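Data block below; observations after.
Here the complex is missing one protein chain, while the rest keep their positions.
Chain IDs A, B and C follow the sequence of writing; residue 1 opens each chain.
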Amino acid sequence: MSLFIKGGTIVTHEETYQADIVCVNNKIVEIGQQLTPPENATLIDASDKLIMPGGIDPHTHMQLPFMGTVAKDDFASGTRAALAGGTTSIIDFVIPNPQQSLLEAYQQWREWAKKAHSNYTFHVAITWWDESVAQEMETLVKQHGVNSFKHFMAYKNAIMATDDILVASFTKCLELGALPTVHAENGELVYHLQNSLMEQGITGPEAHPLSRPSSVEGEAANRAISIANTLGAPLYLVHVSTEEAVDAIRYAKDHGYTVFGEVLAGHLTVNDSVYQNPDWATAAAHVMSPPFRPKHHQDALWKGVQGGTLQTTATDHCAFCSEQKAMGKDNFTQIPNGTAGVEERMMVLWEKGVNEGKITPNEFVALTSTNTAKIFNIYPNKGCVRVGADADLVIWNPNAQKTLSAKTHQSNIEHSIFEGMTIHGIPETTICNGKLAWHQGNLIAQSGDGKYIDRPTYAPF
Amino acid sequence: MSLFIKGGTIVTHEETYQADIVCVNNKIVEIGQQLTPPENATLIDASDKLIMPGGIDPHTHMQLPFMGTVAKDDFASGTRAALAGGTTSIIDFVIPNPQQSLLEAYQQWREWAKKAHSNYTFHVAITWWDESVAQEMETLVKQHGVNSFKHFMAYKNAIMATDDILVASFTKCLELGALPTVHAENGELVYHLQNSLMEQGITGPEAHPLSRPSSVEGEAANRAISIANTLGAPLYLVHVSTEEAVDAIRYAKDHGYTVFGEVLAGHLTVNDSVYQNPDWATAAAHVMSPPFRPKHHQDALWKGVQGGTLQTTATDHCAFCSEQKAMGKDNFTQIPNGTAGVEERMMVLWEKGVNEGKITPNEFVALTSTNTAKIFNIYPNKGCVRVGADADLVIWNPNAQKTLSAKTHQSNIEHSIFEGMTIHGIPETTICNGKLAWHQGNLIAQSGDGKYIDRPTYAPF
Amino acid sequence: MSLFIKGGTIVTHEETYQADIVCVNNKIVEIGQQLTPPENATLIDASDKLIMPGGIDPHTHMQLPFMGTVAKDDFASGTRAALAGGTTSIIDFVIPNPQQSLLEAYQQWREWAKKAHSNYTFHVAITWWDESVAQEMETLVKQHGVNSFKHFMAYKNAIMATDDILVASFTKCLELGALPTVHAENGELVYHLQNSLMEQGITGPEAHPLSRPSSVEGEAANRAISIANTLGAPLYLVHVSTEEAVDAIRYAKDHGYTVFGEVLAGHLTVNDSVYQNPDWATAAAHVMSPPFRPKHHQDALWKGVQGGTLQTTATDHCAFCSEQKAMGKDNFTQIPNGTAGVEERMMVLWEKGVNEGKITPNEFVALTSTNTAKIFNIYPNKGCVRVGADADLVIWNPNAQKTLSAKTHQSNIEHSIFEGMTIHGIPETTICNGKLAWHQGNLIAQSGDGKYIDRPTYAPF
Partner (left out) sequence: MSLFIKGGTIVTHEETYQADIVCVNNKIVEIGQQLTPPENATLIDASDKLIMPGGIDPHTHMQLPFMGTVAKDDFASGTRAALAGGTTSIIDFVIPNPQQSLLEAYQQWREWAKKAHSNYTFHVAITWWDESVAQEMETLVKQHGVNSFKHFMAYKNAIMATDDILVASFTKCLELGALPTVHAENGELVYHLQNSLMEQGITGPEAHPLSRPSSVEGEAANRAISIANTLGAPLYLVHVSTEEAVDAIRYAKDHGYTVFGEVLAGHLTVNDSVYQNPDWATAAAHVMSPPFRPKHHQDALWKGVQGGTLQTTATDHCAFCSEQKAMGKDNFTQIPNGTAGVEERMMVLWEKGVNEGKITPNEFVALTSTNTAKIFNIYPNKGCVRVGADADLVIWNPNAQKTLSAKTHQSNIEHSIFEGMTIHGIPETTICNGKLAWHQGNLIAQSGDGKYIDRPTYAPF
């Protein structure tokens, strides 16, 4: 199986130059000027196009069981959407129930993921604590290629990790060379505000952002960072959505600590006016946590991206259809939290970032793949275009355009938070594991083609 | 009972000017040039001296029951020390045991305080929570002149207030027009670090600061502030000792929130090298929480004082003698936490603040009495020199000097964290409730002369 | 001449309480409950009204000669407008031409000001430098009650003070105990941008803000502050209009330096969209320097006001009529810079500050008079309601309302940057020098009633 990509412009996180690329099996084997294609190679003409590392989305929730239902995009449809958007790997989440064995949950998710079209790997959530959890963390790290653990600081009475759990788990992560990550919202405040709003009779989607104001995220971000700093552990914050959290990360970095921040394509581009939509279903379609924010937070997020405070972009892809959202018709706290985006992430960042002059194409690559690969220690196999690297690539046509819509997206749900946005510059061809996976609007990869990615510990940061 | 103070220079938080003062009973009744003394008035010559509002120490713990022992300075000796240092009022703490009635504890402390030489009032600590606590808070506010409640974010398994308690109590404070205050240290981290140090066999006083690094305070400060901000409540942080906490307060103030910070005379002037003292007793004598800090934190505290981020100065006076400290001979976590200082506070601030050019005499007055009076809503009765105000005054001799020492201090304990510091400018005469209370080294006030201060709610900040 | 003000609520920068006030001649002689009016006193019923110190506008330019014309409001009409708005004192500017004697210019302005209805005093601008300037600064300070000097960092080829002048003059100010003030904009950048815009054919009022972006002010603010800090001098920045300048002041204050910031009512409430007005005259009416700014700067200014970074409010009242503005019809750099506002300042701050919950009434007083009085060392004669203080007062009716308009304002010009703003709470009666000066819409003061205010040096900051 070999591919010959001719005449494209390679864009990495560092460089831009024209060259041909030869891929054999799942590896890039040659990069250079005027190369000769191997025999039987599939030829791809990349003239006037950009060749970049395939995107890595470090935050998705395919077929997540949640509130008695299951997210509509499973690993098959979710990774189909990923490939359609130029993303060749996702990092999803194993979320054990409190008291459930981590290994048991992990095996369950591995089973579910077998039908994936793209590559995948898993963060594992720490939702409870005792000595067996610590032992299973070690087993996951040493035998199953897991190098990151997730902690939810919200969702009281469910999967919330209180400070004692954070302290214990971060300590174990540090010992294992794994990276702790957090969903940063103060669960006590959210719980209080939810109850208070319901008591006041404010029950619709417009209550959702009121129950999770920016200070709730800022507090938790700062707390997780301080706990990690105190213990000497690094930290990764998922879906940073507020000025306060950006400031907290920056403060830590300015004081010499190792803290990473992830931002969602949605938080960068959608603001909180969506919750005022008079159509309940439309407003509810935007219910996710953290919520979309007033405009000045978006400015802060972009500044965070430009200044290096935020390093990765993700989606928190967790797709619930209108019928599912309607579970919270009378109580906003019962609306399943989540929106889609794995397909649109790179396009949105290209349009709003590169085309608006906020970031360079090299920074685009860093933000959509390279930084994630480095932080989760799969660089330079992933996240780069280089001899010896995995042949996960996206061929970007900067001259083509497309209007995003739920009508045409790959996700199984019927709304899109990016509905109607026109993108100038689109992922035309996606190559995954050295094979054409998506080409000019057609899925070529098969369900099951995706591979599990082992991630070693002790990343060099 | 009347006093005539002649020829002094009045220094308030705003102004400096020369005038005579007439006090009748416990009030200032006249201020002006060349006044005529009332008949039978006691005459005090204040030529070449400064007349300032009597100091208010917003943070003391007289005869605190703690760890099976009781602090050595009771309300008699503690307030004797206060008067000797120019301080005419203290705000002490009622600390109910978890599950104990707040009113019961309050009455107990009122009883103990009857022997006070100076004026006094009480913050009440919230160490547990149920509906009865909320009701007793209301009773204390409406019937007993309490307008502030204290929350310990440290001391796990004892009096620690977890986030749910903070949320509930701050909400109640807001409703009542009372001011929530916090001791900001992350109790989970302290607990973890204490255990970890003990396990490593690090058991002496040198372990104390290691178990409470500055990040532990910074985290809690930020958390309490965020919770208060989210709820719309003001907040007062006691004994701010770190750069991180100063930064957290400043960040909040810069974003328009109402947050106050208190700093101790000790934290401003003593650094963490004291814990390296080879003499166990000397090192242990400095064990208090938060601990003394590396030098750069002192710089940050002074900057905080100068820039208005910190508004009040206190001592956390809680005196344990060497014998008591020895309870922790084999385990630093068992050393009773606390140091003295109520006598030295104003002198130390004068020497290190005014004499070193860091603050003006007007700022000295603001920091030692006026700001505290305003924040705890007893201004302008207290904290100012003005017709109609309470006759609580200190006459400062800027030309006299004195060397601080445990040998000569009024406290009942045998060490002083300010041992050997020479002060240029000392409180020569203290007037409390319109009467000479301390004069040229002699106590004149009687035990029981001190009055309880009722504090109304809804301070105008 | 005596006044008896009955039943009002006194609001100072610190306190709020109900009391009667007696003024005799130009002084407040008694404040208290249920006072007896002096014989022949004019009675004013202040029931349900607030009594505050008369406003002080620290930044006006009455009848300023500028670009071959003269500002339309002279000291008569300008101070009439002041009284109508509750302002009883202004600080105007003596602006000598380069090479002109400071004393000569000062005398000229004193002459012009004789017709003032309200009190007044002068900053003197340093527009050039040699040893005679230093000597005249000394004379002004020692013989004429001047305690502040102004420096324009913009207006290249005219009155711009380059760094060597700033260094020399700040040094002299420090020696004299006077306060240096600056108009902070980088004149070289403005000059470059003006030329560049004109070359590109962008000649209308919309070019004005483009020629003076926020970074131009941020730079100069930081530079002036650093120069003052280096020399050990305090500094006062007039008309702070940008986030960058607020940040620069805050940075200095956080590092222990003495820096003050003034903000204009206009910059707090009007944004840069005014320059897009298709009507040339309307757009040109808003041309002033620094220009009105994008919205996020207003947020930063309000935060600066709330957090104490900005201490005073002013107007830069400098009124040019449409005919004068038309001088720049073909060249925006020739549009006379300036807008009116001395009448509206306090009302705008009440409406947008107090009524919107951003500041308390006490803070309103601090921001409109007390802080200015303290900084320019005329406190407590001015800026306070107290026995012994000057009887300059405004009686505010919080229940009355009024819509601001050029049709009804006192200024001689035909436009208002506050046109159409409805104010809830208005200055009903203004008392200046112990006399009714403005009452229920009628001017009572006579031209010439205003007094010159001597300002001593070495203010206690």
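The rule we apply is simple: a residue touches a chain if its C-beta (ideal position, glycine included) is under 8 Å from a C-beta of that chain, and two chains touch if they have at least 3 such contacts.
Since we're looking at a predicted model, the values are computed, not measured.
Trainee: Among A:T282, A:N362, A:N397 or A:N412, choose the residue that contacts the chain missing from this document, as touch is defined above.
Mentor: Residue touching the absent chain, from the options given: A:N362.
Trainee: Per the definition of touch given earlier, which of A:H255, A:H296, A:K329 or A:H439 contacts the omitted chain?
Mentor: A:H255
Trainee: With the missing chain put back, one of C:T12, C:N222, C:Q298 or C:T370 would touch it. Which one?
Mentor: Missing-chain contact among the listed residues: C:N222.
Trainee: May I ask you to list the residues on chain A that touch the chain which is not drawn?
Mentor: 14-16, 250, 253-256, 302-303, 306-309, 358, 360, 362, 374, 379-380, 387, 460-461
Trainee: May I ask you to list the residues on chain C that touch the chain which is not drawn?
Mentor: 162-164, 166-168, 171, 186, 188-189, 192-193, 213, 215-216, 218-219, 222-223, 226-227, 229-230, 244, 247, 251
Basically, only the chains that are shown with their structure count from here on.
Trainee: At what distance in angstrom does the C-alpha mean of chain C lie from that of chain A?
Mentor: Averaging C-alpha atoms per chain gives centres 52 Å apart.
Trainee: Quick one: chain A and chain B, Cα centre-to-centre, how many Å?
Mentor: Using C-alpha averages as centres, the distance is 49 Å.
Trainee: From the mean C-alpha coordinate of chain B to that of chain C, what's the distance rounded to whole Å?
Mentor: Their C-alpha centroids are separated by 40 Å.
Trainee: Could you say which residues in chain C touch two or more other chains, in rising order?
Mentor: Residues: none.
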